[in-house]
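Only one protein chain is missing; all other protein chains are in place.
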Amino acid sequence: MPEQNAEHLARPHVAALDEILGEVLPVLDDGFVRVVDYMGDDRAVVQAARVSYGEGTKKVSDDRGLIRYLLRHRHTTPFEMCEIKLHVRVPMDAWRQWIRHRTASVNETSTRYSIAIDAAQRTAPDQWRQQARSNRQGSEGELGPDAGRTLSEEEAGLQDHARRVYLGRLERGVAREQARKDLPLCTYTEAYWKIDLHNLLHFLALRMDPHAQQEIRDYARVIGEEITARWVPLVWEAFADYRLGALGLSRLDRAVLAALGRGDADAAVEVAREAGWLEISAKTGGLKRHRERTEFEAKAAELGITPPWRGD
Amino acid sequence: MPEQNAEHLARPHVAALDEILGEVLPVLDDGFVRVVDYMGDDRAVVQAARVSYGEGTKKVSDDRGLIRYLLRHRHTTPFEMCEIKLHVRVPMDAWRQWIRHRTASVNETSTRYSIAIDAAQRTAPDQWRQQARSNRQGSEGELGPDAGRTLSEEEAGLQDHARRVYLGRLERGVAREQARKDLPLCTYTEAYWKIDLHNLLHFLALRMDPHAQQEIRDYARVIGEEITARWVPLVWEAFADYRLGALGLSRLDRAVLAALGRGDADAAVEVAREAGWLEISAKTGGLKRHRERTEFEAKAAELGITPPWRGD
Amino acid sequence: MPEQNAEHLARPHVAALDEILGEVLPVLDDGFVRVVDYMGDDRAVVQAARVSYGEGTKKVSDDRGLIRYLLRHRHTTPFEMCEIKLHVRVPMDAWRQWIRHRTASVNETSTRYSIAIDAAQRTAPDQWRQQARSNRQGSEGELGPDAGRTLSEEEAGLQDHARRVYLGRLERGVAREQARKDLPLCTYTEAYWKIDLHNLLHFLALRMDPHAQQEIRDYARVIGEEITARWVPLVWEAFADYRLGALGLSRLDRAVLAALGRGDADAAVEVAREAGWLEISAKTGGLKRHRERTEFEAKAAELGITPPWRGD
Partner (left out) sequence: MPEQNAEHLARPHVAALDEILGEVLPVLDDGFVRVVDYMGDDRAVVQAARVSYGEGTKKVSDDRGLIRYLLRHRHTTPFEMCEIKLHVRVPMDAWRQWIRHRTASVNETSTRYSIAIDAAQRTAPDQWRQQARSNRQGSEGELGPDAGRTLSEEEAGLQDHARRVYLGRLERGVAREQARKDLPLCTYTEAYWKIDLHNLLHFLALRMDPHAQQEIRDYARVIGEEITARWVPLVWEAFADYRLGALGLSRLDRAVLAALGRGDADAAVEVAREAGWLEISAKTGGLKRHRERTEFEAKAAELGITPPWRGD
C-alpha cells in the first residue's frame, strides 16, 4: 500500500501559471491564446517516471536531472501525464495547419450553428512577405512599402466584398452552412484545444521551427515561451537544450567526421564518394549540387571543420 | 505452427473493387473520389476474429453470420484489419469537417509549395438551400430560382475577385503561403486519405447522416455506396442493418415501453413524470416542450405505440 | 475578446472528488485504485459544447439537458475536455485487458528496473467460478467449497513455487528482465493511468458489462460508481440512462416491431422470413437456432411483445 502522503492529497498548482489563467495573450492582429485549465507540473513528470523505474531513481537523480534524462533519451510517456487546455482565436488557414496534429482534443466554433466571426486577418503594409527563392514553401524579406500599401488596400476591398456577400446571403435566408462558403480562408475561428505535454512539445518543435509559416509560429512562440515556460520550467529548459537546440548527425555524417577526427582525410573522402556526395558536374567541372552534402557541410562548419573536398 | 495454406500465400483481391481502381468518381461540380489502393476484404475481418475467438467459431458461424455478430456487438478490432486509400478532391470547407476524424492518415496538397487549385465550388441557381427553422445547424428546402440566379451571379463575381487578387499577389512576388489567405473557403484541395474499415464505418455513420452537411454527405454517399459496398459487401450489409438502420432506446424509453407492454399505463406515466417529461406549461395548459419526450414519442410512433399522455 | 469572468480565473474543483483524492480504494484481495489528479468537471463539458454550438445553446438548455443531449446523440468531443489520472494496482492478467484501450496514457512499474511486486492474486475457496456453457468466454456459478479448498491450496503451492524460483534466479545473478519470465500471469503490477472522460466512459461501458471478466469488472465498478459518479454526476447520470441502460434495435428489429405495431402479423413474419430467421429444422420440425432471432425475441419480450411465430 502506498503512503498517502501530503503530495497526493492536494492537486498540484503552478503559481506562475495561475497568474495568467484565463488571461488573453494577443497574437496577430485579432487573435489570442488563453489558458483555461491544466493538470500536472514538472513534478508530475517525475512522479510518473518513478512509478516506471522504481524508487531507486530517487537516489541517483534530482528532479531536474531526471527530467533532462527522460527528454534526452525520448522516454516520452511521463510527459503525457500533464495536460493543458487552451482557448484560441486563430485565422482558419493557420488553424488548418494546427489541427493536423491529431493527438489533441478540439471543440471549434461551428459556422453551421452560429454566424461566422466578423473578422478576417488583415495585413499591415509592411507585413507582406516575399516568396523565398531557395525554399519552395517559405518566404524571405518583405515587399516595399508602396507595394505593401496597394496590397493592403486590395485585401481590405476583397474582405469587405466577401463579408457583404456573406451577410447578403444570410438576409435572403440562405443556410448558414452554405452562406459561409466564400468567406476568406483567413477568417478567424475560435476553439478549445486540449493536449498533453508530450504532444504539445512535438507541436512546438514543429511549429516554432523557422520552416513553419510565420502566422502559426507566432502562436507557437506564445504557447511555448509565455505559457509552457511558466507551467513546467524544468521541462521547458530541457526541451530547449535537447530538442529546439539539437543537431542530428546521420550515420554518414558520423563516419566522415570520425575519419577526419582521426586525421584520415582519405577515408573521409572515400565515405563521401560512396555516398554519392562528390559527383563532378560535366558542365561546371565543380561538384554537383547534393542536398545531403550541403547539409553536412553546414553542420561541419558549425563544428569548425572544413571537409577535405572543400580544402585549401 | 500454422498451416501455410493457399489462403495465406496470395494477397486477397476483390474483383468488384479492382474494376474501379483508380477511376474518378465525380462529386459536386468539380470534386472526385478515387480508390488508390486497399488491403483486406470481408474474409480478412473473419480471419482476424478467428484468431481472437479461436477455431471454434468456424463451426458455429459462417462468415456472414460472424461479421453480423461482430458488428452488432461492437467487436470492432477485426474491422481495423482492412485498410483503404483514397485520392479525393474536395472544397476546403467540406475538407475541414472531414479531417476532424483523427484516425486517418492524410497527405494534402500544400498551397505553400504549390499554387492553389484554380477552382472553387460553384453553386447552381437551384441549389441554394434555406436555413432550417427547427434545427439551428441544418438547411431545408431551396430558395426560388430568381433569388438563386442572383446568388449564383454574386458568387461568381466574388470568386473571380478573389482569384484576381490571389494571382495579382503572386505576380508581385508575395509568398504563396501568404497570397492564399483570402481565397474562398470553398476552394478545392486534393489529398490522399487512408483509413481502416472500422474508422471508415464510423466516418460514414456520421457523414451519411441526414444531419451532416449536404456537401460532405455527397462524398460519404459515394464512398459508402459506390466503394465500400463493392469492397466488403457483407460488412456493408451488416452496417446498413445495425448502424445506419438502427434505433437506440434509452433506459427511460425501455421503462416506459415495458410498462405499456404489460398494460400498465399508470406505471408508464409515472416513469415519464419522474423523468421530468410531463411538466405542464402555465401559459398553454398543455405539456411543456421536452426534447427527450419528443424523441421518445417519435420512436413510439414508429413502433405503433401511442403514449398514454397523448391518449384521448 | 471574451469576458475574463470569474469562471475562468480559477481552476474548477469538485469537492466530492477532492474528498477521496489520493485515497486507496481497495479492489480484489490486494489491488486498489486511487485518484491522483483530474482536470475539469460537468461544467467543462458544457463550456466546450457552447464554444462549438454558440451561445444560443445557453437559452434553450440548462447544463443537465445539454449534457444529456450530447451523450444521447454521441457528440463526443466535449467529453474529451475532462481528464483523470489514477494510480492502480492490478493483477497483470486483468491489466492486459485494461491496456488494450489504446487512448490512455500509461506509466507502469517496470520489472526490468525493479524487483516484481511480491504479490499474486489469491483466490478464496468460494470464489472459483465455473465455465459457462452457453457462452464460450464467460463463467457462471461457483464450484463447491470442497473443490474450492483444493483449488486454493494448489494455487498457493504453485505461487510459492514460482516465487521461490524467481528469488533464486535473482540470487544467482540472473537479470531481472529474464528472472521474471515464469511469474504467474496474476502477479500484481502498478501503474499511473490517465484518460479523458469520453474514453473513460467507453472503457466503463465495455468493462462494467456483464460479459467482461469478473476481475476487471470489479475495477470498472469502483472507477465508475465510486470515482466517476463523484467527479461528474450529471455525465454519470446521462451515461447510466443512455449507455449502460440502452437497448439497440436493428433495422430488422424495427421492421418487425413496426409491422406488429400496426397489427400486420403477416408482414412481420415476412420480414423475419426474408432475414432467414424462420428456417425449419428437418430434425426437430421446429425453428432452427438463429442468434439474431433469439436476440430479437429477448428484446420483444422486454417490451411485452410476443412474435407471431411464437404465438399460441
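Each chain gets a letter, A, B and C, in the order it is written, and its residues are counted from 1.
Just so it is clear, contacts are C-beta pairs under 8 Å (C-beta built on N, C-alpha and C of every residue); 3 or more make two chains touch, one makes a residue touch a chain.
This is a predicted model, so every value here is computed, not measured.
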Can you tell me which of C:His13, C:Arg96, C:Arg289 or C:Arg310 touches the chain that was removed from the display?
C:Arg96
Considering the complete complex, identify which of A:Ala119, A:Ala147, A:Ala229 or A:Leu252 is in touch with the unshown chain.
A:Leu252
Hey, which of C:Glu155, C:Asp241 or C:Glu292 is the one touching the hidden chain?
C:Glu155
Touch with the missing chain holds, among B:Ser114, B:Asn135, B:Ser281 or B:Thr306, for B:Ser114
Mind listing the subunit B residues that contact the chain we can't see here?
1-2, 4, 8-13, 18, 21-24, 32, 34, 36-40, 44, 47-49, 51-56, 77-78, 80-81, 83, 85, 87, 105-110, 113-114, 190-192, 194, 196
Touching residues (missing chain, whole complex) on subunit C:
91-93, 96, 99-100, 102-103, 106, 110, 112-113, 120-121, 123, 128-132, 136-139, 143, 147, 151, 154-155, 158-159, 161-162, 165, 168-170, 172-178, 180-187, 213-214
Residues of subunit A in contact with the chain that isn't shown?
53-54, 56, 65, 68-69, 72, 136-137, 240-242, 244-254, 257-258, 260-263, 291-292, 295, 302-305
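Heads up, the rule we're going with is that only the chains that are shown with their structure count from here on.
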Fitting on CA atoms only, what is the rotation between the copies subunit A and subunit B? Please report it in degrees, nearest 5.
180
In terms of mean CA position, the chain most removed from subunit C is A
Which one chain sits nearest the middle, judging by mean Cα positions?
B
Whole-Å distance, C-alpha centre of subunit B to that of subunit C, is 27
Quick one: subunit A and subunit B, Cα centre-to-centre, how many Å?
32
For subunit A and subunit C, what's the span in angstrom between their mean Cα positions?
37
Which parts of subunit A, given as residue numbers and ranges, touch two or more other chains?
106, 110, 113
